[in-house]
Structures are given as C-alpha cells and as structure tokens.
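Dropping the structure in here first, questions after.
Note that one protein chain of the assembly has been removed; the remaining protein chains are unaltered in position.
Which chain is which? They are A, B and C, in the order written, and residues in each are numbered from 1.
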Amino acid sequence: MNEKLLALTTELIEKATDEEKETLHLLLQGFQRKQEQKNGSYIGALLHAEGEFKDNQFVLKIPNTPLIQNALDIVHGGITATMLDSAMGSVVHHLLPPEKAAVTTEIKVNYVAPGIGKELTCVASIIHHGSKTMVTEGKVFRDDGKLIAHSTASFFIIDRKQ
Amino acid sequence: MNEKLLALTTELIEKATDEEKETLHLLLQGFQRKQEQKNGSYIGALLHAEGEFKDNQFVLKIPNTPLIQNALDIVHGGITATMLDSAMGSVVHHLLPPEKAAVTTEIKVNYVAPGIGKELTCVASIIHHGSKTMVTEGKVFRDDGKLIAHSTASFFIIDRKQ
Amino acid sequence: MNEKLLALTTELIEKATDEEKETLHLLLQGFQRKQEQKNGSYIGALLHAEGEFKDNQFVLKIPNTPLIQNALDIVHGGITATMLDSAMGSVVHHLLPPEKAAVTTEIKVNYVAPGIGKELTCVASIIHHGSKTMVTEGKVFRDDGKLIAHSTASFFIIDRKQ
Partner (left out) sequence: MNEKLLALTTELIEKATDEEKETLHLLLQGFQRKQEQKNGSYIGALLHAEGEFKDNQFVLKIPNTPLIQNALDIVHGGITATMLDSAMGSVVHHLLPPEKAAVTTEIKVNYVAPGIGKELTCVASIIHHGSKTMVTEGKVFRDDGKLIAHSTASFFIIDRKQ
C-alpha cells in the first residue's frame, strides 16, 4: 500500500500544473491536520477549519482555496452549508452538559452574495435554548466584511451514548 | 515543490494506520478525478461523485467513507447538504438553455435518519419551473433505501457570462 | 351587548358597498360555522375550511374570497401558510394515537404562483414518521390545477394533556 500511495502521488505531481501542486499540498496538509488531531473530522481538517467560542458565539474560519470552489471559482454552496452546520452545532454542544449531544434536524440557508476573497468567517449564536431542542442562527462573511449567507437551524438534544 | 509534496506524503504514510492509508488513497484518487476532468470541481472529485440525468431527475451517488463522516462515524450534514445542492443545481442546469445559468438562493434540509451504509444516493427533481426562478426538491437515500434527508431549494436564473 | 352588536351591524350595513355586504355575509356565516362546531377554530370557520383524510393525505379546501386577499386581490401568503400548517398538522394528528399530540416546530413555504381563482386546495402528506418527530409535505393548488405553494414542516410529538 505504501508504494502504491507514493506511486500515485508521483503520478499526480508529474501531470500537475503549478496551481494543482498548491492544491495537492493543501489537501495533504489537511490530511495531516486530522492525523495530528488538530481537527476532529476529515472535513474540518481538509477545510483547514479553525474555531473558537467567544462572547457566546462560535466563530469558525476557513481559507478560500480552489478545493472549495465550484466551476465558476466561487465557494460551493455546500461548503458554506457545511461551515454553518459545523459552527451552529459547535455553539449548541458548547452549551450542553457532557452527557448530552445534539443532532441537526433542519437547516435553512439563504445565499446572498458570492463567496470570494481569501477567507470565510462563520459566526453562530443561539436563538432559542430549550430543554429538548435548540434553534440557532449562523452568518458567513467574506474578508471584506460582506455577508454571503444567513442560516437558521434546529437541533434535537439527545443522551450521549455511554 | 515536487520534493516537498513527496516528502509530505512519505511522512503521512509513515505515521498512518491502515485505515488512514485507505483514506489517503481515496483522497489522492479523488484529486486524480479532478485532474483527469472526471468531475468539474474538487468537491465533486473528492466525494467521488457520479451523476446522471434520468427520467426528468438528476441522480447523484457517492460512496460513504471516513472522509465524509463526523466524529460519530455518521455522514456529516454538510456533506448531505452539498450533495443536495449539487444534484438540485444539476437538474436545474439540465433544463436551462446554454446561455443561462442558475445560482442557489436558498436551501432547506430536513435530516430524518443517520447517514450510514456504503453509499448515498441523491435524487433531485423540479417543483416549479419559472422564467426567473426554479424551485426544486431533493432526497438522499441510504443503500438500504431509507430516506436520510429531504430538501427544497430555490434557484435564480441569470445570463451566463460570455 | 346584544343591542350594541345589532347597532354595529346596522352601521356597517348602511355604509357598505354591495361587495362589502357579500363579505360581511361570509364573515357572519364563518362565525356561525364555529358556533355550530362545523370547524374547531375560528380560523378554520372564517376560512370556510373543509377537510378530509383520503389515501394517506389530508386535503383541505377553502373558497377564495376578498376576506383572504391582500391589497392586490391575491391570496395573502399568510393564509396560504395557515392552510399548509393546518393541513400538515391534520395529517400528523390523523396518524397519532389518541394520547399523543403534535406541535409545529418549523415550516418553510415556497410561493411559486399567485393565488387567484375560486378555490384553493391544500394536500398534505408524510415525508418521515418518527417516534418523536414527523416531517410533512404540503402543496396548495388553484382551481385551474396550478401549484401556488410548496411547503415542508416538522412536528414534535408530545403527550396529550389529560
């Protein structure tokens, strides 16, 4: 397997443009983030996501790279939705006791401007904190401060499996 | 750069578990799909997405691998949303004349069962075909046939840039 | 009070156009439907709503009258949403055992054509039937068969108060 992986990498490099090499580098660095447990999931790792809880909000940042763009060089709406789901889920989990977890039951996203620029920032906060459900709000901004997407989502609170 | 990429791959392999090696293989094969233009975007390529238009619906399939799972080994809701946005966007574009394109203005997803199994299949169809907007429906199924998510989305039709 | 009510009715009639008299008649007949328990709520009664469960769907019909139109003589989107919420709630309650009830936790409506014509028909069905939640779909049609709105909603199942 080791040789197969190195052979495939070699083959990819040989055919790669300079931009493709940069992108492959990002991809391998993303994989490394998961291997080194900097991110809990491959998705967070490959997105190079960095998050923190601050002032009752969860703030998640990712660099804008070719990896997350559609054929028009604009951030894919699914990636924006992924950021929103992750950040809103994080703000919910931050407020739950250790024996509880939450699952997303629904999310709605309004896309209002194209995702361009160097970095995207997602800010998530709580709209309603119930005993069985939570409702959250999330916004995604470009580095020029422009809002690109607004979202609300519902979470159902469950007992964490022992 | 070529040497840096090979050195990083070597480093990742040395520390990798068997499962991580499988996942790295998937990732590199995904990159190759984009390089060989089997998919139009890195996202589609890394998801190993295969789509086709059939009976007025767009059907998109992806394998379920560790790459798309959250910390609980369940498909990340953002990936489900990405499949839905892609498949609904594809069914819309399929119906547009070549000089028109469409952008997603909003999407809502209801998550109704955990994403597990070997493969996910997304089926997208048209609810409303207007001259300026389209509204679509999308469903994601597991390989055991169970519905995991239902979605509706709106698209705004624009002139394709020349 | 009785005299005050009759005096007010007299005053309204004196100033009323023919169309306003028709509308007042509809309003009083709607009130009567509630008084005679033909509808369980004033809203259903004033809308002259008629519903039935048929082929696993709940079908709700209301006449289109000035009472439910906005300033442009088109059915108010809030009325369409009211029909959808009522019909989707009815299909859910139809499937619940007597000791359970359900509350709407979220609804999304896509409006796709203006509400005109003589009658509106709403058809509601189940997308997901879980033990704690249900997800439903609703569609509203004009009497010429054209779809005017599509909706999905979530319901949370609770114990009915004794």
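Everything below uses one rule, namely that contacts are C-beta pairs under 8 Å (C-beta built on N, C-alpha and C of every residue); 3 or more make two chains touch, one makes a residue touch a chain.
This one's a predicted model, so the numbers in the text were calculated from it and none came from an experiment.
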Per the touch definition above, residue among C:Leu27, C:Leu96 or C:Ile127 touching the missing chain: C:Leu27
Contacts of subunit A with the absent chain, listed as residue ranges: 108, 110, 112-113, 127-128, 130, 135, 137, 147, 150, 152, 154
Touch residues of subunit B, complete complex, unshown partner: 105-106, 108, 132-133, 154, 156
Subunit C residues touching the omitted chain (full complex): 1-2, 4-6, 8-13, 15-16, 18, 20-21, 23-25, 27-29, 31-32, 35, 40-43, 46, 66-71, 76-79, 81-86, 89, 103-111
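Rule of thumb we're sticking to: only the chains that are shown with their structure count from here on.
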Same or different residue numbers at the subunit B/subunit C copy interface, by half rule: same
Averaged-CA centre spacing for the pair subunit B and subunit A, given as whole angstrom: 15
Multi-partner residues of subunit C (at least 2 other chains): 108, 154
